[in-house]
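Some chains omitted; the rest stay in position.
Note that the chains are named A, B and C in the order they appear, and that numbering of residues resets to 1 at the start of each chain.
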Amino acid sequence: MRPSGRNPNDLRKIALTCHYTRHAEGSVLVEFGDTRVICTASIEDRVPPFLKGKGSGWITAEYGMLPRSTHERMGREAARGKQGGRTLEIQRLIGRSLRAALNLEALGERTITLDCDVIQADGGTRTASITGSFVALTLAVHRLLKQKRLKANPLHGQIASVSVGIYKGIPILDLDYKEDSDAETDMNVVMNDAGAYVEIQGTAEGHAFRREELDAMLALAGAGISELMAHQRDALAAAGASI
Amino acid sequence: MRPSGRNPNDLRKIALTCHYTRHAEGSVLVEFGDTRVICTASIEDRVPPFLKGKGSGWITAEYGMLPRSTHERMGREAARGKQGGRTLEIQRLIGRSLRAALNLEALGERTITLDCDVIQADGGTRTASITGSFVALTLAVHRLLKQKRLKANPLHGQIASVSVGIYKGIPILDLDYKEDSDAETDMNVVMNDAGAYVEIQGTAEGHAFRREELDAMLALAGAGISELMAHQRDALAAAGASI
Amino acid sequence: MRPSGRNPNDLRKIALTCHYTRHAEGSVLVEFGDTRVICTASIEDRVPPFLKGKGSGWITAEYGMLPRSTHERMGREAARGKQGGRTLEIQRLIGRSLRAALNLEALGERTITLDCDVIQADGGTRTASITGSFVALTLAVHRLLKQKRLKANPLHGQIASVSVGIYKGIPILDLDYKEDSDAETDMNVVMNDAGAYVEIQGTAEGHAFRREELDAMLALAGAGISELMAHQRDALAAAGASI
C-alpha cells in the first residue's frame, strides 16, 4: 500500500554517523531513508542577553536546507535576505524539544547551538533533525564532562521524534515525501524516554481527523520513537558517549 | 485555584462584536476576557502566483500585536524590519485553520485575507484570532452571496479554537496570561463542528505530559469549543449572517 | 457644499476615550468622525544612546495603520520589511510636536513612547494622532506624579493639531478622506495653548496657494484647535488628570 512497500508501522532505514565533521563539539549525520541531515552542536561560553548573570545556560537551534536538497531547487534563504516562516517554525521546535532534555542551570553560563542542515530531503526533515540533534548534543555534553568543564551531567532525558499520518485512510509511521504530499493528516511527535510527550503538532491537510485516528497515530509514534531511541543509544555507545 | 477564580472548565467572558470597523468586507472585535483582537476579512479578486489560472481561491492570514498590547512595550515589527518567528508561526496557523472551513474551488479566483491585530493581550491571542477570524470570514462570504458574486456558499464547516493546559497539576481551559506563564503544558486545539481536529499543538513547558493528561486536556477543549461555536452562531445571527 | 454637509468651519464629531487599553501608562481612543486612532504612552526608565548620562528624558513616537483601516487593504509594513516614507514622516512629526509640550530635563532619564495605531482611517490621521497623543502623554505624566516618581510637572503647554485645506476654492477645517482626495491644498497645523505655532506643513496638491488663502486657513486652524483643546481638557478632567 505504501509507495515504498513498507508496512504501516515500519520506520525507514535509520543511520546515525557520529563525528561526521571535525570542528564541532558534537556532530552527526542522521539519515531517515533518503532524508539526510547534518546536525552539529557548538558550545560557546556566553548566554543570550536575557539570561546574563542568571547562572543558567541555553540551548538554541538553527535549521536550513541546501538549495538543491529538494526535487526542485529552492531559493537560498541567505540570498533572499530572510528565513521563511517554515524555517523559523522548525528551528523553534527543535530548540524547545532539546531544552526539554537538559537542565539548563546545570549547564552553567554556556550556549549550545544545534545547527541542522538538510543535505537531502525526502520528508521528515524536522523529526530527523530533532533525533539527530539529541545525539550531537549528547556528544558535546560528553566532551564537557570529559574535559571536566562540567561536574555533573545536565542531560536528564532522551529525546527523539517521528512523524505519523493518515495516508489513504490508514495510519502510518515515518512518512516519506511522496506519502507526506498525499497525506490527509500529518503529525509530528516528540517524546522522552519516559514515554511522555514533549511536543505534539498535528495538522489536518485534507479532512479533519477524528479522535480514534489520533489515538492510532499516537500509538504508532510511541513505538517508532522507542526504536529511534535504540538507534541513538547504539550510535552513542559506538562513539564512546553512552547515556 | 485559578488566579481569576474560574473553575477548570470555565471559559473567560466571550464577546464577538460584528462590523467593528467599516471598510473591511467582514470585521469583528473578539474578546476572550481581557484579550481583545480585531479580525478583518478583506476580499481581493486575485490569487497568489501559485494558484493563477487554476480556478481556485485562497485564504491567508496576517497577525500583529500593537506594541503596547502587552505588559511591557514590545518593539514594533515594522520598525525592526521583520516579523518574528512567533508571528509567522501564528499567522500560518490561522491561515491553515480557516482554509479547513471552506471549499477553495467554490470561492473562485479570489483571496480573502484575515488580519488579526491584537489590541490588548492577556493570553490566548491565537485561539481568539482563529475564533474571531471564522466570524469575519463568514461575514465576508455572506456579503459575496448577497451581492450574488457567489452562487453557493463555499463554507462547509464551522471552526473555533481554544487553549488548554496543565496548571499546578490540574487540566484547565482557556488560559489567561498569568496561567500561561506558569503552565507546565500549553496546548492549542482547533476543531470543526463535527467534533474533529483541524490542528493540535501541544508543548510541554515544564515537564513532559503523559497520555492521561493529554486525554483530559482534549476533553476540556472539546467542551470549550462547543461553547465558543454557540457564541459565534449567536453573533452571526445578530449580524444577519446566520450559518 | 462639503460632502458631509458640514460648514467650512465645522470640526467632525470629536471623541476622546481615556484608559482605552489597560497595560499602557496612558491610553486613549481618539475619534475625529470616522477616523479612529489608539494612542498609548509607554514609560521606560532609559534614554536613547545620544542622551545617556545627560540628565534629560526623551519623547518619541511611532505610527502605524492596520492593513484594513483603509478602503482598500494596504500591505502590512511589518511583512514588507520596512516602514514607508509617509509613516516615518508622520511619526517624526508626532514626536517633534509632543516634545514641544514638555520640559525634557524635568522628565528625568526616562523615555515616553507614543504609539499611534490607526484602527479606521477617514482622513486626518496625523492630526488625530497628535491630539490624542497629548492626552495619552498627560495621563502617563499624571501617573508619574501620583506615584511620586516625578516631583514637578514637566508639561508646560497643551498641544493639539488639525488639518485645513482649500476645497473647491473654499477654505475648510478638518478634512475627511473625500475632501482630502479632492483638495487643492492641504495643511496640517500644530499649535500650543498660547496660540503659537509648533508646526505648519502646507502642501499645494493642485495649484499653488496664495497668501490670502494661507491667512484664511490659519484662521480656521486656530479656531479649530481651540475647540480640540477644550475636548482634551474635558476628557482629562473626566479621567481625573486635569492639566
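The working rule: a residue touches a chain if its C-beta (ideal position, glycine included) is under 8 Å from a C-beta of that chain, and two chains touch if they have at least 3 such contacts.
Everything numeric here is computed off the predicted structure, so don't read it as measured data.
Chemist: How many copies make up the whole complex, given 3 shown?
Modeler: Altogether, the complex is made of 6 copies.
The rule we apply is simple: only the chains that are shown with their structure count from here on.
Chemist: Looking only at which chains touch which, which shape fits best: line, ring, star, complete or other?
Modeler: line
Chemist: State the superposition rotation angle between the two copies chain B and chain C, fitting on C-alpha atoms only and giving a multiple of 5 degrees from 0 to 180.
Modeler: 180
Chemist: With centres defined from CA atoms, tell me which chain sits nearest the overall protein centre.
Modeler: The most central chain here turns out to be B.
Chemist: Specify, for the interface formed by the sequence copies chain A and chain B, whether it is same or different in terms of residue numbers shared by both sides, with half as the dividing line.
Modeler: On the two sides of the chain B and chain A interface, the residue numbers are mostly the same, over half being shared.
Chemist: Can you compute the centre-to-centre distance for chain A and chain C, using the mean CA position of each chain? Integer Å is fine.
Modeler: Chain A and chain C have C-alpha centres separated by 51 Å.
Chemist: Calculate how many whole Å lie between the centre of chain B and the centre of chain C, each centre taken as the average of the chain's C-alpha atoms.
Modeler: 33
Chemist: Send over the residues of chain A in touch with two or more other chains.
Modeler: 82
Chemist: Inside the complex, what are the residues of chain B that reach chain C?
Modeler: Residues in contact with chain C: 21-24, 27, 34, 38, 40, 42, 44, 62, 64, 66-71, 73, 76-79, 81-83, 87, 113, 115, 117, 119-121.
Chemist: Going by the contact rule at the top, pick out the chain A residues touching chain B in the complex.
Modeler: So the residues of chain A in touch with chain B come to 82, 84-86, 88-89, 91-92, 96, 100, 157, 187, 191-192, 194-204, 207-211, 214, 218.
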